[in-house]
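Complex shown without one protein chain; remaining protein chains in place.
Chain nomenclature is as follows: A and B, assigned in order of appearance, with residue numbering initiated at 1 for each chain independently.
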Amino acid sequence: MIASLFDLTLCLLILAAAGAAVFGRAAFMAVVFFIVYGILIAIAWLRLGAIDVALAEAAIGAGLTGVLLLAALARITRRIDAPEPSTGPDRTTLATALASLVIASAIAFAFLTLPEPQGLQERVAENLADAGAENPVTAVLLNFRGWDTLLESIVLLAALLGIWTLARDEAWGGRAGPRHVTRPGGVLAQFGRVLPPIGLLVGIYLVWAGSKQPGGAFQGGTVLAAVWIVTIMAGLMQAPRVADRALRAALVIGPVIFLALAVAGVVAGAFLVFPPVHAGWLILAVEAVLTLSIAVTLAMLVFGPPEEEEKP
Amino acid sequence: MIAPSASLLYGLCGAALIGLGLYGFVVHRRLIRRVLAFNVIGSGIFLLFGASSYRDPAAGADPVPQAMIITGIVVALSATALALALIVAYARLAQSGALPEDAAPGADDEDRP
Partner (left out) sequence: MTSSALPPALALALILTAPLFGALAAMVTGRRGPAIALATVIATVAGILTLLVIIAGDGAFTLAIGGWEAPLGIQLRADGLAAGFIATTALVMGAILAIAGKPFGSGAQERRSAYTFWPLALLLWGALNAIFLSGDLFNLYVGLELLTLVAVALVGIEGKRETLAAALRYMMFALMGSLLYLLGAALLYAAHGTLDIALLATRVGNAPGDIVAAAAITAGLAAKTALFPFHAWLPPAHSGAPAPASAMLSGLVPKASFYILLRFWFEAAPDIAGTSVLMLLGGLGAFAMIYGSLLALHQDRLKLIIAYSTVAQLGYLFFVFPLAGGESAAQPWAAGAWSGAVFHALSHAMAKASMFLCAGLIIEAIGHDRLPGMKGIVRALPMTVFAFALAAITLMGLPPSGGFTAKYLMMTASFAAGQPFWALMLILAGLLAAAYLYRPLALAFALPDEDAPAPKAVSRARQAAPLVLALAAILLGILSAGPFAFIQIGRPGAAVEGLE
């Protein structure tokens, strides 16, 4: 069967890319292979009928994680970034390899002996009309399991606070990240002029379409974050100060409104409820503010803590 | 239409990725490589999870695991971002990309390119 041959090839490519990312000697090449690996995984998600996950994996798993890894590598000095010393196979690595093999086999065995699937496809479909989103994944994310998503949007902020707390005391309050110096005529500067309008459109479309088709706040937010990051790296804009009130308000507005909606349910003796009559526009509104907060948070995660000393 | 055996294939691929990442997480001394291995394990788990929820192609993909996986991807990104920032901050102070207990004897020689 053609389909199976394609799937088999894809799986082998995924394993090869993962192998290169894990075993490769030079850290830079390992990261490059990791990004390739992420894109291949995104294709696998398409094959598994999960377009929303494919978008999330491509944008966040491969794209943003790859950018974060590359940025971290660039910030660590050259000496530290030297390739792993080639230690021949000694006892520990052999034991680790054996243990990993045993664990992977146990997981594979558990997977192969799973009972008949009892998914929630039907239950989701039955309740979709009351959920306010036609895309079942969006309905699960925002409504059926909205509490997960609300907490998750706060997890992003927790990571950002953790990163900010790594700033040096002298640099506190200043612009996030190192200063980006770009040649005015360089490729990045050109790219930075062309990309933002296109990216802006794509990002907003992903959020707007997300209630009916694949897409949503996290995928759209990532695209918007990417636009902002490129604009700043191209030198067209400066990164905001971490002490900037407007920045901080943008970071929290999504989770705050989501939390407020959760509390409003108390009036009906419930928690985090979208009344079916209003669910449609409420979900779109929550997604819109969440997208803004997610985009700003993701971009700030990439910039990192303020590095330059603040001059009062 | 995807054959039922294909979801099996992706599930096993996920299990293999978990093993591969686990090996990398344990043997690497450089923290940045361990974070990378963490992400390989994570996507392996997600792939296994997604494949298991698509075993019955007639029923279509189960949206609940998909939503959980998207949540998981964002959580993994948050953890990765914090871990990498810690590594950068630590490397600045300690001039090392590995924890003190993992720095092999004579690591100074080995660390040269």
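Throughout what follows, a residue touches a chain if its C-beta (ideal position, glycine included) is under 8 Å from a C-beta of that chain, and two chains touch if they have at least 3 such contacts.
No experiment lies behind these values; they were computed from the predicted model shown.
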item	value
Sole residue of A:Gly162, A:Gly177 or A:Gly221 that reaches the chain not shown, by the stated touch rule	A:Gly162
From A:Ala74, A:Leu114 or A:Val277, residue that would touch the chain that is not displayed	A:Leu114
Contact footprint on subunit B, counting only the chain that is left out	18, 25, 31, 34-35, 38, 41-42, 45-46, 48-49, 52-53, 64-65, 68, 71-72, 75, 78-79, 82-83, 86-87, 89-90, 93-94, 99-100
Missing-partner contacts on subunit A, residue numbers	106-107, 109-111, 113-115, 117-120, 123-124, 127, 143-148, 151-152, 154-155, 157-159, 161-162, 164-169, 172-173, 243, 245, 248-249, 251-252, 255-256, 259, 262-263, 265-274
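In this text, only the chains that are shown with their structure count from here on.
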item	value
Averaged-CA centre spacing for the pair subunit B and subunit A, given as whole angstrom	14
Partner subunit A, residues of subunit B touching it in the complex	1-3, 5-24, 26-30, 32-33, 35-37, 39-40, 43, 46-48, 50-57, 59-71, 73-82, 84-89, 91, 95-97, 104, 110-113
Residues of subunit A that touch subunit B when the two form their complex	1, 3-4, 7-8, 11, 14-15, 18-19, 21-23, 27, 30-31, 34, 37-38, 41, 44-45, 47-50, 52-53, 56-57, 60-61, 64-65, 68-69, 71-73, 75-85, 92-93, 96-97, 99-101, 103-105, 107-108, 111-112, 114, 117, 119-122, 124, 136-137, 139-141, 144-145, 148-149, 152, 155-156, 158-160, 162-163, 166, 216, 218, 298, 301-302, 304-305
